[in-house]
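As you look at this complex, bear in mind that one protein chain is not there, while each of the others sits in place.
Labels A and B are assigned to the chains in the order they are written; within every chain, residues are numbered from 1.
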Amino acid sequence: MIFHPAIIALLLGSILISFMLLYSAFYGMQILKGWNIKSGSELQLSLERRTYLISTVMNYAIGFQLLSLFLFIYTADYLHTLFVGAMCAAGTLNVNHWGYPAIMMKVINFLLAGLWLILNYTDNRAYDYPLIKKKYGLLLFITPFIVGETFLQSAYFLSLKPAIITSCCGTLFSSETQGVTSGIIALPRPPIEAGFYSFMALTFVLGVVFYWNGKGGYLFSLTSIATFLVSVIALISFICLYFYELPTHHCPFCILQKEYRYVGYLIYITLLGGAVSGLGVGMIMPFKKINSLLNVIPSLQRKLTGLVLISYAIFLGTVFLQMIFSNLKL
Amino acid sequence: MAKWIERQRNIIDFTLSSLLRRKRKNIALIFVYIVVVFFLASVLFFTYSIKKEASMILQGSPDMIVQRMVAGRHELIPISHIDKIKGIRGVSSVKERLWGYYYDPIVGANYTLIVSDDSQLSVGKIIIGEGVSRTRLLFEGDAMEFKTYDGAIVDLEIESTLSQKSELVSSDLIVISGGDFRRLFGTPEGYATDLTLKVRNSRELPTIAVKIAELLPDSRQILRDEILRTYDAVFNWRGGIMMVILMGALLAFIIFAWDKASGLSLEERREIGILKAIGWETSDVLLMKFWEGMAVSLSSFLAGVIFAYIHVFFASSMLFEPVLKGWAVLYPHFKTVPFIDASQIIALFFLTVVPYTVATIIPSWRAATVDPDSVMRS
Partner (left out) sequence: MIELQDIRKVFNTGRPNEFVALHGVSLSIDAAKVTVFKGPSGSGKTTLLSLVGCMARPTSGRIRLFDREITSLPERFLTEIRRKTFGFIFQHFNLIKGVTALENVMVPAYPDGENHASLKERALNLLGLFNLSHKAHSKVEWLSGGEAQRVTIARALVNNPSVVIADEPTAHLDTKLSKEFMEIMRRLNDEGKTVLIASHDPIIHESDIVHRVIEMRDGKIVTSGIAS
């Protein structure tokens, strides 16, 4: 194992987060069993006090989770010098078969955690905690994912040994090697470009419609998450090329490096932010009819929609700027 | 939105004033916090900056070094091998290299002697490193005595001293002419310590290394990247081991923090009860506790990092000197160049502020969930 301080920090952080989640899940089960808002009994009062603790713990856990996602990528990128053939994070992650699953899990957990925060926020605005059981059910669902991530990340770091031959993103992300990513590059570019622009446009149109008159929420939510996926594919397929000014450099991780002014962080934050907000809109839709949430949900959904539109707009703006001023012309 | 900001502002206001009211209790905590951050940060900054310097310096080293191995040990290599290697496609130059160690019984130090083909050093003259100069009190124009392999004494004149800026790598170095080297060590003509290679395309290095291995089965090929990686790994390991040791201190600090946070004085408990009674909600009190934690954490973190920066980059990490120096007689006076980046700060943050925050969550919550009517009943 490599004793780099950032690795120690990540491992410690993820163990702490897992503990926080397990703790919350334990008390969440108590709440699911004994919650009764109508009762004034001491059990109920202590359960209500306990929800404050769990809210606080989850808020911190999710904040740390987000930080650790970026620290993880940064570390993977930084460590590439230790492995033969690795030119950036893509190579480092490929050193053993835990790397890519770990990062996928981190992204999924970020989305799940963000969704939980939205659900928690909604529930707290109502005067009778209408979503409390669903909220803690979701918490119990998320916990194994977070603990799983700790395992994957630990397995990845613990089996990292320097100077192992790995593939550089050049070979990983070129069309000769097998794999999903090379499959993406092998796809002809025009349909992906068309798909990207149409999904983006659709998201904006549906978003504005939903913001105006509240119609088509589910459709908007689905479209926004689909746009997220299409954008990632588009990044690998052709957008990255403009940043690297090289028609063969498809790696999505190199844009996080200093040479490209860390623009990758902006791109991923806006994409992830848009994805979570979009998913959130759809997630709270079924609860619109609940009495205590009648005033809460529509305004929250509009705020989330606004977030989606702004995030994706910033993303598009960044991409367009680069495409216009890039030395590469495709 | 404005309301949210005002609310934060009001609560921060109150938090800061309440922290000032309880100066004595918080001073001890902040002091320990700063010390912990200081040590961790110093280790991080130091290892990172040394690593960076080493990798920068190594950029100037040859692409590949070829050495001859006999019974698992490094032996002199025949210069005639150069012609064999030159014929390999992709090799742009092959040179012989002479270097070795000389033990000086007067100060008990080992010097590294090297023949440089760059400097036009005439026979009888040497260039010495700062560390040598300082330890033997020898300067430009002085004569330095050497004992040859066969017992004779040779005097060599010091032409100049190597620049202080390169001390980190050249402190114990002596540059000598080829003739004098062979006289001192008895290395026969036709042999060199090892060979250095430059290649046209660095991507070909592994292929060329394989070809040389086939051509000269008793040789080993060392690539520069391998050296870089090994240095990196060693520095990481060293730095990491120090971190793990400091974990003990970190754990003690966390327990201390937990204890401080849990031990609400009667006064504090009463104050929170009053706040709850006059209209503050649990989440308001939790917010206050959050800002309290933030104020303590951020100020300690900042102070610790700044002190560490000064310690490492202005005071040459003098607190670590005993550990770093080891048995070194020639300890270089070096100034590490400030090399820090965001990932170090975030890693530090995860190692200090995060555990502190987690340790104080439950005590803060316990404090915040005091019943509002407890104040009426008391």
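Please note the rule applied: contacts are C-beta pairs under 8 Å (C-beta built on N, C-alpha and C of every residue); 3 or more make two chains touch, one makes a residue touch a chain.
Keep in mind that what you see is a predicted model, and the values were worked out from it rather than measured.
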Where the missing chain makes contact, among the chains that are shown: A, B
Hidden partner chain, touching residue among B:T47, B:Q221 or B:T282: B:T282
Touch with the omitted chain, as defined above, among A:L22, A:L45 or A:L229: A:L45
Subunit A residues touching the omitted chain (full complex): 37-42, 45, 48, 124, 127-129
Positions on subunit B contacted by the hidden chain, ascending: 2-7, 9-11, 13-14, 17, 21, 267, 271, 274-275, 277-284, 371-373, 375-378
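Keep in mind that, in the parts below, only the chains that are shown with their structure count from here on.
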Separation of subunit A from subunit B, taking each centre as the mean of its C-alpha atoms, in whole Å: 34
Sites on subunit B touched by subunit A in the complex: 40, 43-44, 47, 55, 225-226, 228-230, 232-233, 236-237, 239-241, 243-244, 282-283, 286, 342-344, 346-351, 354-355, 357-358, 361-362, 364-365, 368-369
Footprint of subunit B on subunit A - complex, ascending: 2-10, 12-13, 16, 20, 49, 52-53, 56-57, 60, 64, 67-68, 70-71, 74-75, 78, 81-84, 162-163
